[in-house]
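Down below is the structure, laid out as structure tokens.
One chain of protein is taken out of this complex; the other chains stay put.
Presenting chain A:
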Amino acid sequence: MPYLPNVNSYLHQSALLLQAYPTTTRITTKYSLPRKRKTKRSVGETTGQPDASSDATGRRRAGREHQTPAATLTIKTYETMSGICLKYETNKSAEVGRLMTGLGKLAKGEITEESSVPAVGVETIEAKTGQSMDMTAMPAKTEKVPEAVGGGGKSKKKKGKK
């Protein structure tokens, strides 16, 4: 089973699966930290032989790429009898809370709707900002904008209250 595109669809599909097979479905969350590259490279930089300086900058760049946190959170709903498996993977810490509350709902057997209804008003605004972001951001980034709508709506409302 391929990965699902966003949190909401994952939760919705999982809820349906749980409803169909309430006793034999399990949900596994895997939080994995990849092995970090040894900091030998940075040590090499500081000792810095002058002739290797151009090489060192290249290395430094590579080092920076590795510095960025690349932990992943993979969540998987698996039904043992039929072998149905639903997966979702993220690396955003903002989605953890939503996923966990979703798990709570799933545990209680509640159904999560695929599209969050109250986000409609926000969605249009998000879409507008998405358009304006087109100019500055990469296309991959704008793709992510509607994905965040469900939770984004919530957080915005909270902001308004404060």
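One rule holds for everything that comes next: contacts are C-beta pairs under 8 Å (C-beta built on N, C-alpha and C of every residue); 3 or more make two chains touch, one makes a residue touch a chain; residues count from 1.
Heads up, the rule we're going with is that contacts and distances are computed from a predicted model.
According to its UniProt record, the chain left out of view corresponds to "Signal recognition particle subunit SRP14" among "ER membrane protein complex subunit 1", "Signal recognition particle subunit SRP14", "2-oxoisovalerate dehydrogenase subunit alpha" or "Actin-related protein 2/3 complex subunit". Not every partner is drawn; the one left out touches chain A at residues 19, 22-36, 68-73, 81, 90-94, 96-97, 100-101, 103-104, 107-109, 121-122, 125, 128-129, 132-133, 136-137, 141, 156-157, 160.
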